[in-house]
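One structure is given below, encoded as structure tokens.
Of the protein chains in this complex, all but one are displayed in their positions.
Chain nomenclature is as follows: A and B, assigned in order of appearance, with residue numbering initiated at 1 for each chain independently.
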Amino acid sequence: MTLAIDPAAHLARLHQTTPLIHNITNLVAMNSMANVLLAIGASPAMVHAREEAAEFAALADALSVNIGTLSPHWVDAMVDAAGAARAAGKPWVLDPVAVGATRYRRESAARLLALSPDAIRGNASEIIALAEQQAGGRGVDSTATAESALGAAIALARHIGGTVAVTGEVDLVTDGRRVARIHGGHFLMPRVTTLGCALSGVVAAFLAGGDDRFEATVAALACYAVAGELAGENAGGPGSFMPAFLDALHALEAGTLTARLRLEVSDAP
Amino acid sequence: MTLAIDPAAHLARLHQTTPLIHNITNLVAMNSMANVLLAIGASPAMVHAREEAAEFAALADALSVNIGTLSPHWVDAMVDAAGAARAAGKPWVLDPVAVGATRYRRESAARLLALSPDAIRGNASEIIALAEQQAGGRGVDSTATAESALGAAIALARHIGGTVAVTGEVDLVTDGRRVARIHGGHFLMPRVTTLGCALSGVVAAFLAGGDDRFEATVAALACYAVAGELAGENAGGPGSFMPAFLDALHALEAGTLTARLRLEVSDAP
Partner (left out) sequence: MTLAIDPAAHLARLHQTTPLIHNITNLVAMNSMANVLLAIGASPAMVHAREEAAEFAALADALSVNIGTLSPHWVDAMVDAAGAARAAGKPWVLDPVAVGATRYRRESAARLLALSPDAIRGNASEIIALAEQQAGGRGVDSTATAESALGAAIALARHIGGTVAVTGEVDLVTDGRRVARIHGGHFLMPRVTTLGCALSGVVAAFLAGGDDRFEATVAALACYAVAGELAGENAGGPGSFMPAFLDALHALEAGTLTARLRLEVSDAP
């Protein structure tokens, strides 16, 4: 079965609306996430103090929360902000970086998961660990394929009533009912830090104002996959990949996106 | 009326003295601000703990403070450092990022404003919000022209007895008595995160040892405008702009600066 999904229409809406995206992300990802969001046409803001996080979340068009570098004040602010986003009807995205690595990560992720994110984005190890709420994976990098996390992703999507994206050589997106597989990207992408983290912000940008969270999440990953493929053609290694990727995201047009995209959609098993 | 301002002389002094610039800036800007300051010939240091911020501010040649990502300990350290800089006779610069967005930002900015910065650098929304001490603007990006903030900038400059720089397509600098308009830069600059934040550090670097704060601030913005214009000629998008901009700042010479600069100076209305 193939459902009609038009990522280019979602990209066009993002370009027209320039959504304000509130990010509480890790200290490694801050700069690249801001640049990725600017390149694709959103307006990023990083606001993490408990004194203002909830106020700002209600003001922004969407929120992304990433547990990559935690500390108690930040976790409290993440919980405040996610609660405020929900109360204001704004979508929010959870990125469970290395959730299986320590007890503190599992507990922090559980607090956030209880606030029903509209979308979750992680690698296979993270999605499996989050679904099982048990230890697994050591660091932030995953060697498992996204496909190996399909069952976990579907279960998690049904649990939150939202979408789950698993990134890898082939990316998966599911809302528990449908499954999309997105081909593309480039082998250098896992060698560039925080590209995955920044993608979670991009998912938030596409969710802002989107009616269909599954389609919006697929559109975000589609743009990343095509821009990554294009950047790979101009990169001599992981260092030159990042500038090329930002240039490609910035230049990405509906025609190129549609022509390049390799997307399959099916019913969830 | 045109006053004689020679930005190239200020750049030459910076190159000769390699001023040590103490920055308490936001978490997104840290890396790019350090690279911008190194590229132009200053020596950057980021020191934010209350246990050492005042001691370091007295040691450095100038201080820049940016409220982009706040938390209580940081705000206290900013206040300590600004007070220490003043006590030691060192200039300091305030960058009021997104000051209109939340109550916490307005209150933090008010505490800092009371310590009379030698210069303030922001976009039009921020300068207007700071001058009016009231809510305005949502995020960190501004759509207003710098010119729309002229009245606010002049009022603010007179209030602090220092200079105010408003960046936009055409930049403004005023000390409440004179107004400089600086043309140049590139349309990609607002699509690269923290270029504005880093400029506030550059203003601090030019204020270090400068006799005339208005001229020093104009010189800082002049270098940015010309380097931005040069970088734009070699950039294929916002990703390749940043390396090109750092290369251009590093290579910037008196002759190029003077030949390229488009600067108008007039009396304040």
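As a convention for this text, a residue touches a chain if its C-beta (ideal position, glycine included) is under 8 Å from a C-beta of that chain, and two chains touch if they have at least 3 such contacts.
Values in this document were obtained by computation on a predicted structure and should not be read as measured data.
Only one of the listed residues, B:Ala49, B:Ala88 or B:Ala110, touches the absent chain: B:Ala49.
From the options B:Ile67, B:Ala248 or B:Leu261, the residue with contact to the chain not on display is B:Ala248. Although one chain is not shown, part of chain A still touches it, namely residues 26-32, 68-72, 98, 101-105, 138-141, 190-194, 236-240, 242-243.
In the full complex, chain B touches the hidden chain at residues 20, 27, 30-31, 34-35, 38-39, 43-49, 51-52, 55-56, 59-60, 73, 242-248, 250-251.
Everything that follows uses one rule, which is that only the chains that are shown with their structure count from here on.
Note: centroid distance chain A to chain B, computed from Cα atoms, is 33 Å.
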